[in-house]
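Contents: one structure, followed by commentary.
Shown here: the complex without one of its protein chains, the others still in place.
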Amino acid sequence: MATTHAVDQGSGQYQPKGKGLVLETVAAWALALIWIAPLAYAVWAAFHPPEFSTRFDLLAPLTLKNFARAWEAAPFARYFLNTFVLVTLVLVSQLTLCTLAAFAFARYEFPGRGIIFALVLAQLMIMPDVLIVENYRTMSKLGLVDSIPAIALPYVASAFGIFLLRQTFKQVPRELDDAARVEGASGLQTLLKVYVPLGKPVYLAYGLVSVSYHWNNFLWPLIITSSVESRPLTVGLQVFSSSDQGIDWSVICAATLMTSGPLLLGFLLFQRQFVQSFIRAGVK
Amino acid sequence: MKRRQFIKGSALAAGSLIAMPSILRAQTATEFSFFFPVAVGGPITKLIDKLAQDFEAETPGTVVKPIYAGTYQETIVKALTAHKAGAAPATSVLLSTDMFTMIDEGAVVPFDDFIKTDEDKKWLQSFFPAFMQNSQTGGKTWGIPFQRSTVVLYWNKELFKEAGLDPDRAPNTWAEQIEFAQKLTKRDASGNVTQWGMQVPSSGFPYWLFQCFSTQAGAILANSEGNKIAYDAPAVIEALQYWVDLSQKHKVHPTGIVEWGTTPKTFFDRKCAMMWTTTGNLTNVRSNAKFPFGVAMLPAGKRRGSPTGGGNFYISSKAPRAQQEAAFKFTRWITSAERAAQWCTDTGYVAVRPDAFETPVLKKYAEGFPQALVARDQLPHAVAELSTYDNQRVTKALNDGLQAALTGTKTPAQALKDSQAEADRLLKPYQRG
Partner (left out) sequence: MIHQQPRSWINAWLLLLPAMSLLALFTHWPAVATIVDSFFSTPKARRQSVFVGPDNYHQMLSDPVFWQALSNNFWFALGTIPTSIALALLMAVWVNDRFPGRTFVRMAFFTPTVLPMIAVANIWLFFYTPEIGLLEQVRSAFGGRTHNWLGSQETALAAVTVVAVWKEAGFFMIFYLAALQAIPPNLAEASTLEGASRWHFFRRVQFPLLMPTTLFVLVNAVINAFRMVDHIFVLTRGGPDNATTLLLFHIYMVGFSFWDTGYAAALTVVLLVSLAVLALLQYGVLERRIHYR
């Protein structure tokens, strides 16, 4: 599973040449341009005055005013903090809980293992996103409505994470485990010393997926939060799409770039490592 | 869009006290909190903060705590949640159409309980009657108008001139509207429209814009008890037929659903010559239209007409009596002629009482910007915004029918008949009294 081939081998013998390469390059570029069009438009609209948000004139003056307007329209500094706290909270708890559970599934024989694993996998399908009505009720019984933990809790025990890590841990050679035990390591110590380090690429890949999911999650935070103190960026962004005055694309685009900037930048900088970690993780 | 959205309270909203610490702290005899439907940080919050300070200065021993609760939808959710938790803010500004929901939930007290002096009585009589229609039912006053709006027609004077029309005169009647719009609609060689004569938004909450047509056709959609509607009356069908014909027959209005959010931008980009939208857009149009524009009353069918919209003050039934009294005083204070005039010039909302327009502040404002007076002139023709029990669903029934007719999947008569059937079913439980 944790395959580590010479990375970026491309398609080897089948690397297209000549006409085929030209054709493929053109096609790939065409699709890529369509795919990046929304981002490209966001950059255009954000850096030009509103009257140019629907007109593409190369001589249009540049401006940073839209960012200033977006920043003033809502307490974005607070929303950034909330989102940051949220994704950190989610990620740390997910990694901890999923590691423990995955270890149990990968390396322990116990009665009911099959049934419990099936119960975990159920969440692959029945995600928290569809249980919004009941989860709202539970949160209000727990007195957690309108708090950051309330946004995080339903996602913390992640079936995806447990499943992924179980697969990874199962690939760890039994001899490594035995060696650690012989040296007198307990189950938890073995987990920390042997399994977790070997699962590093999986943790990275999973972490990136989790962060980008929760950074961008909208519906549940919208429902469960109501104050500035707990709302994440996505809910804050809604200020711009629900106004009496109609849509001002310049300011929305500025806000979009501003709020997804950190993620976008992170991805641009670590693009290579990101893809690599997926390859090493053998998520497949 | 959230201003139109509307909530039916239930035990689901029964939230926790923990979520509302600021209200709890505010609950002392002379201190009361007040929910206001605006997102934190905008320019409006500064105006409200200032008003609260001024009130405190003029009324020693009273402390007002404004809480900015977000959109109208979020504000009513919070107000009802707090109500069920037993710690409601003494007063909130909510949609005028929330009245029946608030009564249904037992969350509000009528203002009549606080009216004692002659002066109080005079104050209650001082508002535009059109605004009071959404504020009174069963002989009692449940809401006091504050930030209210209506629908008006905006037109591009340059495009009028190009089309050979008088740039200073908007259409006065339905027939004239079609005639103008035909002159204002331009097509390219292949028959595609490059400029529409007019545009009336129909996304999200088409019922509000439709109420303009139906009122102009002489119809009233709901009774004042909020438990009976008349969606399939002949005049209503006629109104919808007129709207559908604008695009299908006369081809002066875009086909299909016209998005509310993009309509102003289409107008700014000179792609439509006339648009119908809220008076709340006045400031936006003023700062973004790069051409001279006019604002006019909507054209008349059998009569002129538009619904009102926007928010009212309500007083909570759960707040202690002393706080209710203080909140009442605050409401009276903030809706005085001078402050209504100031609020109108600061925000663009319609001043809620006629005498506000006689104040020096507003007179001066109107001199430089006469378009601001159109909303006032139209108010005598305005009617209550559609509001019933189970409001969200009953209006959705109409929205669905309107969109079906506008997209051509049903005839106006069939669409409205279906809407009527659905609304009848929904309102049945409320008709036994």
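Per-chain numbering from 1; labels A and B assigned in written order.
Keep in mind that, in the parts below, contacts are C-beta pairs under 8 Å (C-beta built on N, C-alpha and C of every residue); 3 or more make two chains touch, one makes a residue touch a chain.
Treat the numbers as computed from the prediction; the structure is a model and nothing was measured.
In the complete complex, the residue from A:Ala60, A:Leu81, A:Leu97 or A:Leu198 that touches the missing chain is A:Leu97. Within the set A:Asn66, A:Thr168, A:Ser210 or A:Thr234, the residue that contacts the chain not displayed is A:Thr234.
Residue A:Glu134 is the one among A:Glu72, A:Glu134, A:Glu183 or A:Glu229 that touches the chain missing from this view. Although one chain is not displayed, its contacts with chain A can still be listed: residues 3, 5-16, 21, 24-25, 27-29, 31-33, 35-39, 41-42, 45, 53-54, 56, 96-98, 100-101, 103-105, 107-111, 113, 116, 118-135, 137-138, 153-154, 156-157, 159, 162, 167, 177-178, 181, 187, 212, 215-216, 218-219, 223, 233-234, 237-238, 240-241, 247, 249, 252-253, 255-256, 259-260, 263-264, 267-268, 271, 274-275, 278-279, 281-284.
Summarising the interface, chain B meets the missing chain with residues 1, 5-13, 73, 104-106, 188, 190, 192-193, 196, 202-204, 254-259, 261-262, 265-266, 269, 271-272, 390, 392-393, 396, 399-401, 403-404, 406-409.
Rule of thumb we're sticking to: only the chains that are shown with their structure count from here on.
For chain A in complex with chain B, the touching residues are 50-51, 53-55, 72-75, 133, 136-137, 140, 143-147, 226-228, 239, 241-247, 249. Residues 1-3, 12, 14-19, 39-42, 69-71, 74, 77-78, 81, 149, 260-265, 268-269, 277-278, 280-281, 283-284, 288, 290 of chain B touch chain A in their complex.
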